[in-house]
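What follows is subunit A.
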Amino acid sequence: MRSLVVTGVMALLLGLSAGAASAQSQDPVIAAASDLQFAVEEIAAAFAEETGMRVRLSMGSTGNFARQIREGAPYEIFMAADETFIEDLHADGFTRDEGDLYAIGRLVMVVPHGSALEADGSLDTLAAALQDGRINRFAIANPEHAPYGMRAEEVLRHRGLWDDLQPFMVLGENVSQAAQFALSGNAEGGIIAYSLVLAPHVRERGAHELIPEEWHRPLRQRMALLNNAGPVAEAFYDYINGPAAREIMERYGFVLPGDE
Partner candidate 1 sequence: MALDVMARASAPIPLDIAFRVEPGEMLALVGHSGSGKSTMLRTIAGLWRPTEARVAVNGETWLDTAKRIDLAPHRRRVGIVFQSYALFPHMTALANVMAAMGHVASGERETRARRLLSLVNLEGLEERRPAALSGGQQQRVAVARALAREPAALLLDEPFSAVDRATRERLYREIAQLRSHLAMPTILVTHDMEEARLLADRMVVIEEGRVIAAGTTAEVMFDAGALKTMGHRDVGASLPAVIEAREEDGLVRLSTTAGPVWLPRADGDPGTQVRLRILAHDVMIARQRPAGISALNVLQGTVTGMVEGEGPGVVLRLDVGGGEILASLTARSVKALELAPGVSCHAIIKAMAIARDDTRSASAPRP
Partner candidate 2 sequence: MDWTALSLSLQLAGWTVLILLPVSILMGRFLAYRRFRAKGLVEALVMLPLVLPPTVFGFYLLVAFGANSPIGQFWRETFGHQLVFTFEGLVVASVIFNLPFAIQPAQRGFEAIPLEVREAAQCSGLSPWRSLMRIELPLAWPGVLTAMVLTFAHTLGEFGIVLMVGGSIPGETKTIAIAIYDRVQAFDDRSAGIMAATLLAISLATITATFWLSARIGRRLS
């Protein structure tokens, strides 16, 4: 009886290992900044439908991906939320070329339903709430490695709220996580990516307002093919630059380079 169980388990394991690993190992992996969570998913789905080719998506913070790429991570395309990361990687020889600007990002202030705060792009309500002591938690992405977090810091400093907000700040690993924190009901709100709140199931969780883009350095989002990019990655890269993808990007609030 015991040997039967052991044999069964072994067979299962070996079967699993033979099966799953090979199937998807050919599709290229795209590293995409978290603000692209919904936009790039849609683009990839459209790409698959149109060409029959598939890509695998990995979402995370731009800074994190840049580090991983330097350590040899096998991504074939890197879609960063801040072009300086692409420029640095290119200077160090990790990308094929300088890449392309694919979008300009925007920041929003967001509050969940029932928050003590109101969504206000000028952040006046935030300032007032801070004065009144109505703020418990406020979420942004981690400025150490997430471009949207860096911009949020710039915005807050611009308004002189950065220091006062320190004790209440919650940092997301990337801007998606920051959005999660901001809208979970456990915080009064946060500053996150515009593209994220445009997804219907996110939008319905709260209210948002755009923050003036003059208050921060522009979010020039650039992408590039990495050294080991193959034909499928190249095709996808071109697709992102094409009309179908651009239309999707627009729906997610990304100002496109052509309209700049």
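A word on the picks: all candidates are chains of the complex that A comes from, given by their letters.
Keep in mind that, in the parts below, contacts are C-beta pairs under 8 Å (C-beta built on N, C-alpha and C of every residue); 3 or more make two chains touch, one makes a residue touch a chain; residues count from 1.
Model, not experiment: these values are computed from the prediction.
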item: Options 1 or 2: the chain contacting subunit A in this complex; value: 2
item: Complex contact set, residues of subunit A against candidate 2; value: 2, 5, 9, 13, 16-17, 19-21, 23-25, 27, 29, 34, 37-38, 56-60, 68, 70-74, 174, 176-177, 179-180, 183, 199, 201-202, 205
